[in-house]
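Written out below as structure tokens is the structure these notes cover.
In this view, the complex is presented without one of its protein chains, the others remaining in place.
What follows is chain A.
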Amino acid sequence: MAIATAPRVKTPLRTSVGLKVLMAVTGILLVLFLVAHMLGNLKIFVGAESFDHYAHWLRDIGTPLLPHTWYLWIQRGGLVIAVIAHIWSATVLAMRARAARPVRYAHRGKVQGSYAARTMRWGGVIILLFVIYHILDLTTGHLNPVADKQHPYANVVADFAPGRWYVTLFYTLAILAIGFHLRHGIYSALRTLGQQTKRGERRNRAIALGVAVVLCVGYLAVPFAVLTGLVS
């Protein structure tokens, strides 16, 4: 028997869950980029020639179907859109969350959630500032002491030289911030995309921690190898 049921009266766009889904999907795209970027970085251990060759190859992906550097620009465009969508949805949700508690507690209880969960927003801001610095340093070369576009290996070695310990320190802190961001972010994204069992929750926490640790180790291997003279 058919009975009259309540119709859907609202559109899902711009609801808090809709924005979360957008944040989750763009976040996962950015994590995939981070994995690819890390694998490329590790070529530095193979040698200067291999690393530089890889860097030049990035500009030739898709050739001859696509002209020189086209693929790179398409990927850059995609990444910029993902970053903007990620930050936009995070900002809208953060403003809503702030407005949702106009009067604060006089006595704040001890927080049960993880440090990673609590620092998502400020951690994200630190990561954004780092990405801007990082692009000016190793992509455009404005802040790099060598800035030789033909030989990125030399740029990296100059960047993390022992005399520029403050660069290495900032880089390390930023990578750790990314690690914390991903530890909660990956778990949270999978939950937002519908993970709903207890077993899956344990698995997701393990995946999030694993990816965060692997990325941190992979990214930090390069500056510390330069610092200790392993790569020179």
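FYI, contacts are C-beta pairs under 8 Å (C-beta built on N, C-alpha and C of every residue); 3 or more make two chains touch, one makes a residue touch a chain; residues count from 1.
Note that in this section contacts and distances are computed from a predicted model.
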Exercise for the section: Among "Fumarate reductase iron-sulfur subunit", "ABC-2 family transporter", "ATP synthase subunit b" or "Cell wall protein", find the name that the UniProt record gives to the complex chain excluded from display. Expected result: "Fumarate reductase iron-sulfur subunit"
Practice task
Pick out which of A:51, A:130, A:171 or A:187 touches the chain that's been left out of the picture.
Solution key: A:187
Problem - Among A:42, A:72, A:120 or A:135, residue touching the chain not depicted - result: A:120
Practice task
Check the options A:68, A:96 or A:142 and report the residue that touches the missing chain.
Solution key: A:96
Handout entry: Contact partner of the left-out chain, one of A:12, A:64 or A:229
Key = A:12
Exercise for the section: List the residues of chain A that touch the chain left out of this view. Expected result: 1, 3-12, 15-21, 93, 96-113, 117-118, 120, 184, 187-188, 191-198, 200-201
